[in-house]
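What you see is the complex with one protein chain gone and the rest in place.
Then we have subunit A:
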Amino acid sequence: MLKKHTPPEHGSSETLVEMHNAGVFRAGRWLVRGVDLTVKRGEIVTLIGPNGSGKSTTAKTAIGVMQPTEGHVHRLKKLRIGYVPQKVSLDWTLPLNVERLMTLTAPASQAEIRTALEAAGVGHLAGRQVAALSGGEFQRSLLARALLRKPDLLVLDEPVQGVDFTGEVALYELIRDIRDRTGCGILMISHDLHIVMADTDTVICLNGHVCCRGAPQSVMESPEYNRLFGARAAQSLAVYSHHHDHTHLADGRVRHADGTITEHCHPEDGHHHGDHDHHTGGEEKPDAR
């Protein structure tokens, strides 16, 4: 059974990365603003939000791939990061097999490579050309590569993209397994607004800023979802219900819980007391599932 919401049992759960009021301004606009985020050892934090809401920007800023324009990002000294980006497109002209992909950023022994590939369930693919892999095989290979570094912090940008539903459940099981075995912290971006990995400790919903945050509810607690997803999937998936105190209107203005409308939303404006308003975007219907 899954161990939901139990404090991680690995180490002293030191803070790996911490963002304070971080914002990134590029090409004339704020990609994301006012982000507070902490990932501790053994903890899984999931970022969700519609397209263009700043999920990838937030993750990249957390690990130093992008620099924040305002606010602060603190990383543990000598933090080892394993990164699986949202999109890795390999040019056909570059011949690369899975085994060679493993030592892309650091050398590793044959035994270490084999262990990492086996752990990600792609031990049989070692000799394959990366360009010939399926979506799921490629994601698992990238995951194995990130694992091989024995990272303190694993950052996964939409790890289940291009993977079918059964594959998604299996990948979540694998990610949970990695966390349980290595005790690393995981910062994950989900492509789904409402379904997240069951072992997620904190869900952060972004929409240019932090819209809301909280813990997901286990699918297993709901017999309906249980029936819908099947018993095995229900162990790996959880539902996150959004509790927004404001709504983003189509013209970019913001309607707050008390009915007032402002040009922008400010984090200090009426925080989390009224839960009346949910998203109103077409793809964002929490009750439709």
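We adopt the following convention: a residue touches a chain if its C-beta (ideal position, glycine included) is under 8 Å from a C-beta of that chain, and two chains touch if they have at least 3 such contacts; residues count from 1.
The rule we apply is simple: contacts and distances are computed from a predicted model.
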item	value
Name per UniProt, for the chain absent here [options: "High-affinity zinc uptake system membrane protein ZnuB", "3-isopropylmalate dehydratase large subunit", "Na(+)/H(+) antiporter subunit C" or "LLM class flavin-dependent oxidoreductase"]	"High-affinity zinc uptake system membrane protein ZnuB"
Absent-chain contact - pick from A:N21, A:T105, A:T166 or A:T260	A:T105
Absent-chain contact - pick from A:G64, A:G162 or A:P223	A:G64
Interface residues of subunit A (partner: the chain not displayed)	27, 60, 63-65, 81-83, 85, 88, 90-97, 100-101, 104-107, 127-129, 131-132, 149, 155
